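Shown here: the complex without one of its protein chains, the others still in place.
Showing subunit A:
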C-alpha cells in the first residue's frame, strides 16, 4: 500500500482551521481510540514549521501565523506521544525546545506524591487533605538548553539527557480536595500556557489539547467534591487562555447511556457524572468528532468510523463553514491513515 500523507486530504479542512475560542470534542470508545486523531491535530498545527520541505501546501498558514500547542495528557506519557509523533515526522522534542510545543504530563505523578526519591512513601490521596501543592524546583519551565540545542535535543530525548525528563514542561499533581485541587492544576497548566505566550507575536495561535480530562472526573468523583459542573468550569477556565481547545473524551455506551433512567438498572455516580460532562461539552463544542467501530463488526480494511458533526456551540451567523460528514478510516501498520467515504476506497 502506498504511504499516506500525514494528514488525510478529506480531514485536512477539519484539522487545520480552528476559529477563535472554539472547542472541538473528539469522542472515542474502547476499540476506537483517539490518539491518531490528536496526532493529526498536532501535525496540522505544528507540521508546517517542523518539516523543512513545505511540500504539503495544505498545512501552510497564510500571512505567517504561527501556531503553538500545549498538550495535556492524562492517560499517556511523553514517550508515547514522542514516539508516535515521530512516525508522522513530527519531532516533538525539538519543537518543545523551540517553544512551539509543550507537554503537560498528567500521567506519571498525578496521584503519587512528587517527592524526588521514587522510593518515598507515596500516599494515595484517598481523602487525605494536603494543603500545599508540592511544587517542583523549576515551575513551568521547559528545560532550558543552550543555543546549540538542535543538535542535542534529539539525543537527550532518548533518555540520556542530563535534565530530568526533557520535553515535559510540567507534571500535574492531584492533591487536596474538590475545586481547590482542580484550581491548582489549572494554575499549573496556565503557567505553561503563559510560558508559551511569552514568545508569541500578535496573531499567533495557541491551541490547547486536553487528552481525556474525563478520567479526572471518573477517578475522583463526588466523594472528592468534583462533579461534571466543576469539570466543565475547569475546562472553561483553561479555554479562556488559549485560541482554541481540543478535548478528547470516552463515549462508550456504558458511560453515556447508563445515565438515563430509562433502563431498569440503576446508574452509578460515575456514569451520570460522565454523561453530564460529555454531553455538556458536546453542547459547547463547535464540532464533535466521533470515533467508533463499525456497527457491522470488524473489517480488514476499515479501522472505524469518524463522524464529524456540528456541536451545540456552532453558530450559523459566524460564516463558519463546517460540513457535516461521516467517513471511514483505516490505520495502516506503518501508522499512515486513510480516510474515505462509505463505498469509496
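Quick notes on this one:
Here is the rule we go by: a residue touches a chain if its C-beta (ideal position, glycine included) is under 8 Å from a C-beta of that chain, and two chains touch if they have at least 3 such contacts; residues count from 1.
We take it that contacts and distances are computed from a predicted model.
Candidate names were "Elongator complex protein 4", "Ras-related protein rab-18", "Mak10-domain-containing protein" or "Fanconi anemia core complex-associated protein 100", and the UniProt protein name of the unshown chain is "Elongator complex protein 4". When the whole complex is considered, the residue among A:112, A:191 or A:309 that touches the unshown chain is A:112. Within the complete assembly, A:330 is the residue of A:14, A:41, A:234 or A:330 that touches the hidden chain.
Contact between subunit A and the unshown chain involves residues 30-33, 35-37, 74-77, 79-80, 83-84, 86, 107-112, 118-119, 121-128, 215, 218-221, 223-224, 250, 252, 254-255, 258, 265, 267-271, 274, 293, 297-304, 329-335, 337.
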